[in-house]
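For reference, the structure is listed below as structure tokens.
Note that this complex is displayed minus one protein chain, with the remaining chains in position.
Labels run A and B following the written order; every chain starts at residue 1.
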Amino acid sequence: MDAIFLQILNGLDKGGAYALIALGLTLVFGTLGVVNFAHGALFMLGAFCAVTLQKILTISQKVRDESITFFEAYKEQPYLEIWFGDFGTKIIDWSVPISILLAIPIMLLIGLAMERGLIRHFYKRPHADQILVTFGLAIVLQEIIRSFFGANPIPTPAPDIVAGSAQIGVLLGLGESVVYPWWRIIYLLFSGLVIFLVFAFLQFTTFGMVVRAGMHDRETVGLLGIDVEHKFTIVFGIGAVVAGLAGVMYAPILPPDYHMGMDFLVLSFVVVVVGGMGSLGGAVAAGFLLGLLQSFASMNEIKAILPGIDQIIIYLVAVVIILVRPRGLMGRKGVMED
Amino acid sequence: MSIVLSIKNVDKTFGGLQALGDINLDIEEGKTHAIIGPNGAGKSTLLNCCIGRLIPDNGTVEFNGKNMIGMQPHDINHAGMVRVFQTPEIFPELTVLQNVLIPGFAKRDGIFKFNAFTSLASEKDIEADAMHILEDMGLIDQIHNSAGSMSRGDKRRLELAMGLVQHPTLLLLDEPTAGMARHDTNRTIDLLKTIKERGMTKIIIEHDMHVVFSLADTISVLAQGRIIATGTPDEIRGNPKVQEAYLGGAEL
Partner (left out) sequence: MSMPSLRNDWVVMAIFAAAVLTAPIWLSPVGAGYPDLLQKFAIFGLFAIGFNILFGLTGYLSFGHAVFLGVGSYTAVWSFKLLTMNVLPAIALSILVAGIFAVVIGYLSLRRSGIYFSILTLAFAQMSYNLAYSVLTPITNGETGLQLTMQDARIFDEPTTSGLPSTELFGMSMSGYSGFYFCAVLLIIGFFISLRIFRSPFGLKLLAIKSNQTRMRYTGFNTKPYLLAAFIISGMYAGLAGSLMAVTDPLAGAERMQWTASGEVVLMTILGGVGTLIGPLLGAGIIKYFENIFSALNPGELHQIFSWLPDWLENIVVAISSEFVGDGWHMTLGLSFMLVVIFLPGGVIEGVGRAYTKIRTLLKSDEANESDESVLEPEPVLSAEKE
């Protein structure tokens, strides 16, 4: 029972991440009709926003290490600590949450620049060309990051206060053994929040209405004299921000390295396809569904029956969905269907 | 006279719209049967039901005594019923000649043949046949151009050439002269007359009454998915019901 509960939690938490990454991808596909293979790189850039801020905040000066008395020892002490004492230490400790504030404008800018500079010239080109050029861009972006930050994963811890595990078993009356890392619970809540915000934005603002109408029937909206192109540029920016935020918050879970984007790219495409290309609700549903399936497939009881199933479950689901129901769980009929 | 194609009780609805209602039609061997009617009457839909692009809700389409409903488009093609499309469905990236070779290969190779190691250069028979038809269509000086870059009228003639090269038993022509200049239209009429003398059965959909009355042995009038009259050109010309439905009373 406890094990099952933990698996569900684990699945939801994984699913939150999947859904969040796929959300931006499907948004961009649904509105712009562009297959963006650089989406994983946006996720990676988000994670490196957190790394960068942490690096900036911990820029240090060499100072005498007072704790060592028998010879002259030096240690690195961040300026922030020197200037602000304990408050400075706190800020460094909270660098990941703070970098959310940094990531939003940065990712928005990157997104807008990408759409303006590259993607918009590919609207009319075949999907194969879009895949190829964004694939090239993804390689370039990840190499830039590698040349700045090196090839090794960079630990980017969460604030101390949430570094440990939550006694959720005690909270829910399931026994002391049921514990779960705080940060992953926070990630789940965070992804829920971002998903909610994106939906609310599309549902309740005029901007969102136009975008939704444009997703449905671009031509007509264009004919009404509404500047769809311009709005879609912003949509791309939003997609980039969402991917970036997913990345920022993921940094404490998986120390970022330059190729994390590529690793998540395939996965996020699978989520999008299972949900239905261009369907936001589908992406969220598919994200959680695949998260749960992945989590259960990793249970030893299941693996004993179907060895290796945990390795392929996600792809297996994708294959079955595409073959049986190519429009995905919630996709509109006819979107790239055959 | 034997019946080549027999359409019986065919119905087709799209959503709530009845595109075809209880269509019954017999096409006699060697004859040219024209189907006319206002835009949206269901003419193209009827052809789609014949060649397997659409499956009617009801009824049968018998070709040479065999029901075609549910058969794959490529099997229907090989049974001998070939369609020339209303909006050109050519291979835009291939050359004009290649566009005509393809249906030629279909006729000879069947639905699949792995002839990967014979050279195109050795396919003299099919090339000669294609060149012959392109000559007839007046496209001979364009054979090396890419088909996508041709004018609309030329694309229509290419469409026709692609149908003719398969030497079908029954050729379904969907507005073969739409978008053609007068000169080319007359030329196409002459060509279709020659083909008729060779005994090919045709269904032809046309808006151009000049074309219809020069070619047709029988005319059926379709309006709002129903056949309201079938008869010889003279009978149709004088039929008040047809004038009412088709031209709102004006003289044909």
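Before moving on, here are some points about what is shown:
One rule holds for everything that comes next: a contact is a pair of C-beta atoms (placed from the backbone, for glycine too) under 8 Å apart; a residue touches a chain by one contact, two chains touch by 3 or more.
The structure displayed is predicted, hence computed values, not measured ones.
Check A:V28, A:I238 or A:V270 against the missing chain and you find that the one touching it is A:V270. Within the full complex, the residue among B:N67, B:N115, B:S151 or B:T232 touching the omitted chain is B:N115. Touching the missing chain, out of B:K8, B:K31 or B:R53, is residue B:R53.
Only one of B:G42, B:P56, B:P103 or B:P176 touches the chain withheld from this view, namely B:P103. Screening B:T32, B:T45 or B:Q166 against the full complex identifies B:Q166 as the residue touching the chain left out. If you put the missing chain back, the residues of chain A touching it would be 35, 118, 121, 124-129, 131-133, 135-140, 143-144, 146-147, 151, 262, 266, 269-270, 273, 277, 307-308, 311-312, 315-316, 318-319, 322-323, 326, 336, 338.
The omitted chain makes contact with chain B at the following residues, 51, 53, 72-74, 77-78, 83, 85, 89-95, 97-98, 101-103, 105-107, 109-123, 127, 143-144, 146, 162, 166.
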